[in-house]
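One protein chain omitted, others in place.
Right, chain A next:
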Amino acid sequence: MSLLRLDHVSAFYGASQALFDVSLAVAPGEVVALMGRNGMGKSTTVKVICRLLRNRGGTVLFDGADMAGVPAHRAARAGIGLVPEGRRCFGNLTVRENLIAAARKGPWDEAAVAALFPRLGERWGQRASSLSGGEQQMLAIGRALMTNPRLLILDEATEGLAPVIRQEIWAAIARLRGETGLAILVIDKSLAELRRVADRAVVLEKGRSVWTGPLDALSPALAETYLGV
């Protein structure tokens, strides 16, 4: 049974339709890559999953429960953890305060986050706004983990970061996959890295899911057509 399941989802920003027909599923412990060029609806799909945007058509099921009418904070409490695009931390709070503000009971606590990202442990009392971009991204992942999610969504978690930091974050994602059994939906442009961590991929094209399957089965021709790589 899928932990997350979207069936024929459509969504709008005002009168503009952004998603036309998106279907995808993530099983417990599975890592799924959500791919597509810019503007194809990846972040909108994430917003719909997290209930930051309501779908007008189709269904969103999380752990078998219909998420229609569920507010965003309840979706997060149900076990959907989001690492938003753009390293969005609470800038005025310290690293530790960012984590405490999001904390829910479960295996992920401050010590576990510090073990995953030792850099954060060294900057516990530092304001989030004064961290480097990579450290802010680590904090955003740590904060999402502190909600003790069953599904972690990483929206462009490595975008705009230095290569060495990207490697640290990909290593952390690989650890999460290997050691925790956490279901992960990851959005990224790095096909090479996604091939290493993802079990399957879903490709979006103009607000529609157009291809689903193991990343090994994504031919160079399809990759060029849908991803421009």
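Going forward, contacts are C-beta pairs under 8 Å (C-beta built on N, C-alpha and C of every residue); 3 or more make two chains touch, one makes a residue touch a chain; residues count from 1.
One rule holds for everything that comes next: contacts and distances are computed from a predicted model.
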Point to revise | From "Heme exporter protein B", "Branched-chain amino acid ABC transporter permease", "Glycolate oxidase subunit GlcE" or "Aldehyde dehydrogenase", the hidden chain's UniProt protein name | key: "Branched-chain amino acid ABC transporter permease"
**Study point:** Contact with the hidden chain (one of A:54, A:77 or A:208)
**Key:** A:77
Study note, to complete from the structure: From A:27, A:52 or A:112, the answer for touching the chain not displayed is A:52
**Study point:** Hidden-chain contact residue, picked from the options A:40, A:102 or A:182
**Key:** A:102
Study note, to complete from the structure: Listed in rising order, the chain A residues that touch the chain left out are 50, 52, 71-74, 76-77, 81-82, 84, 88, 90-94, 97, 100-104, 127, 143-144, 146-147
